[in-house]
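With one protein chain withheld, the remaining protein chains of the complex are depicted in position.
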Amino acid sequence: MPAYLLKRLAAILPTIFFVTIIIFGLQQLLPGDAAIILAGENQDPTVIAYLRQKMHLDESLPMRYAYWIGGVVHGDLGESLRIQEPVLGLILQKLPVTLELASLAMLIALVIGIPAGIVSAVGKDTVWDYTANVIALWGLSTPNFWLGILMILLFSVNLGWLPASGYVSPFEDLRANLAALIMPAFVLGNAIAAVLMRHTRRALLQVLSADYVRTARAKGLDERTVVLKHALRNALTPIITLGALEFGTLLSGAVLTEQVFSIPGFGKLIVDAVFNRDYAVVQGVVLFTSSVYIVLNLLADLAYFVINPRLRG
Amino acid sequence: MRTNPRSLTERGDTPGRRALRRLLRRRGAMLGLVIVLIFIVLAVFAPLIAPYDPVATSWSAVRVAPSADYWFGTDEIGRDVLSRVIWGARASLLAGLVSVCISMSLGVPIGLLAAYVGGWTDGLISRFTDSMLAVPFLILAIALAAFLGPSLTNAMIAIGVSATPIFIRLTRAQVLAVKVEDFVEAARAVGNPHWRIALRHILPNVLPPLIVQATLAIAAAIIAEASLSFLGLGQQPPAPSWGSMLNTAKNYVDNSPWMAIWPGLSIFLLVLSFNLFGDGLRDALDPKHK
Partner (left out) sequence: MKKTFVLAWALAGFATLASAQTLRIGLAEDPDILDPSLARSFVGRIVFASLCDKLVDIDEKLNIVPQLATSWQWSADNKSLTMKLRPGVTFHDGEKFDAAAVKFNIERHKNMAGSNRRGELLPVASVDVVDELTAKLNLSAPFSPLLTVLADRAGMMVSPKAALANPTNFGTKPVCSGPFKFTERIAQDRIVLERFANYWNKGEIHFDKVTFQPIVDATVRLANLRSGQLDLIERVAPSDIASIKADKKLTISRITELGYQGITINTGKSEQAQKNPLGRDPRVREAFELSLDRAGIVKVAADGEATAGNQWVPPANAFYARNVPMPKRDVARAKALLKEAGVTNPTFTLMTPTTSDAQRVAQVVQAMAKEAGFDVKIQATEFATSLNLADKGQFDAYVLAWSGRADPDGNLFSFYGCKQPLNYSGECRPLWDDLLNRSRTTLDTSGRIKAFATLAAETVKERPVIYLYHRNWLYASTTKLTGMRPIPDGLVRLQGLKM
């Protein structure tokens, strides 16, 4: 394995370390005494004192960090003080939901984005190009919470085709599960479709003007063979990296979509925890998803390296 | 040395001119630019264009449907939606522009520094940038906005800071590529100090992709402000901003859809236009294009 990849592996640890600093700092530096909001309506002073002690709030910031990291290293991500459940348990509970939503969204993005990119590149500067452009871009241009609410009104309330919100496990009822996830997956996938479209188009355009493609054209091969066989194969390689990165973002970035559709995934978990000052949850979940993102990043680089023979030298 | 204009066109033109012509030819990008300019005009001349005071409430005109008096209808406490949409253009455009200015003024120098100096500095900056990129953008923005307090200014800061790593990474990659070019070697050989090489020779050559990214980032920032407002962290009422208007309007979508349609459409148009223009700019500035 070349030095480059070994260096990448070694870089993971400091990166994750910085992630812990960032997320710990952002949480613990949030204004206000966390114990007060978690103490509930009555604001009973003994409850506040009890919570302060549980969260080590009377100790210094570095000490609190040490408590947290010490636990993390032993696999203990702490406990949600709002509902008294271990953070790791919550993560494992919501991981399948988020994974499924992310996968569906990715699928939709690929189905919309790549063909749109191809059409746009092959029909450059024609009406096909602009249409594909706008279709793919509208996903990036609409706030997804907005699109979500509109879709709920249309498909659930007016047409009654799909459930308005909620989640059903695929093992319990696959059909209901897909019905519940199709709208949020579409809302999420839309935005990513635009990114994929851009990259497919760009990569394809680059490749289409490359020498070996011109040679293929000169050889008399028809346009379709040229595009599909040569250009596409080479153009799609960067898509893999991009796909992996976007998937990583999806794992925790579906914040607003999950709010609107009431999907019990990571995004919803994190946002509620931020507003409730449930530190352990935010820290634990973000650490988890960030680590996954970093690992995915590395794997994508590895894949890119493996697939593209020219890099191997 | 005076150049004869005729001879310039005869000789062929500068890469800048060629790029400009390519840009002008892409109709999508031009449409985008025109729409953006229209919104800028709306924002700048809002006091003159808006028919009503955007924060003037009217108990008798609560949630009136679009009519001759109120072209876009009124909202839940009787304010004219059209006026609020026009004034809201200010907040959204500001959100987009200021956030990206923050990102660029933080990100470009840091990226330039990392790439130019290399070594441990580069390693440290890159690891930190990677970690910021690993934390989901919206989460970062939410946490920062909650930290600073709910307001448009703080939302802009939060979005700007959260988007900084993108510019660090982009600048760094571009500078690394340009650093090894011949003209930079030449500049160094002649004895230019580092700061001069960085600012006068390298930076201008990495600007094009940065400008493209900036345009696209403005689009994303406008959506980010709307998202933060949806969560109650952006521009606060009664000041108008499309995002906070959508946040309020979501409760009335069924009975007063006009409250949500117009701000939503505005966000969509403005962001789409920035995206179109940015894409066109990227195509035009790409030297690999014929």
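A few notes on this one:
Going in written order, the chains are labelled A and B, and every chain counts its residues from 1.
To be clear about the criterion, a contact is a pair of C-beta atoms (placed from the backbone, for glycine too) under 8 Å apart; a residue touches a chain by one contact, two chains touch by 3 or more.
Computed from a prediction, not measured in an experiment: that's the story for all the values here.
Note on the undisplayed chain: of the listed residues A:Ala39, A:Leu140, A:Leu208 or A:Val282, the one touching it is A:Ala39.
One of A:Ile149, A:Leu204, A:Leu250 or A:Ala300 touches the chain omitted from the figure, and that residue is A:Ile149. Interface with the hidden chain, as seen from chain B, comprises residues 57, 59, 62-63, 76-78, 146, 149-151, 232-233, 236-238, 247-248, 250-256.
Touch with the hidden chain on the side of chain A covers residues 31-34, 36-47, 50-51, 54, 80, 82-85, 90, 93-94, 149, 152-153, 156-157, 160, 163-167, 259-262, 264, 268-269, 272, 275-277.
Everything that follows uses one rule, which is that only the chains that are shown with their structure count from here on.
Chain B has its Cα centroid 22 Å from the Cα centroid of chain A. The part of chain B that touches chain A in the complex is made up of residues 25-28, 123, 126-128, 130-132, 134-140, 142-144, 146-147, 149, 219-220, 223, 226-227, 230-231, 243, 246, 250, 253-254, 260, 264, 267-268, 271-272, 275-276, 279, 282, 288-290.
Here chain A touches chain B in the complex through residues 11, 14-19, 21-23, 26-27, 29-31, 125, 129-130, 133-134, 137-138, 140-143, 145-146, 149-150, 153, 157, 194, 198, 202, 205-206, 209, 248-249, 252-253, 255-256, 259, 270-271, 274-275, 282, 286, 289-291, 293-294, 297, going by the rule given at the top.
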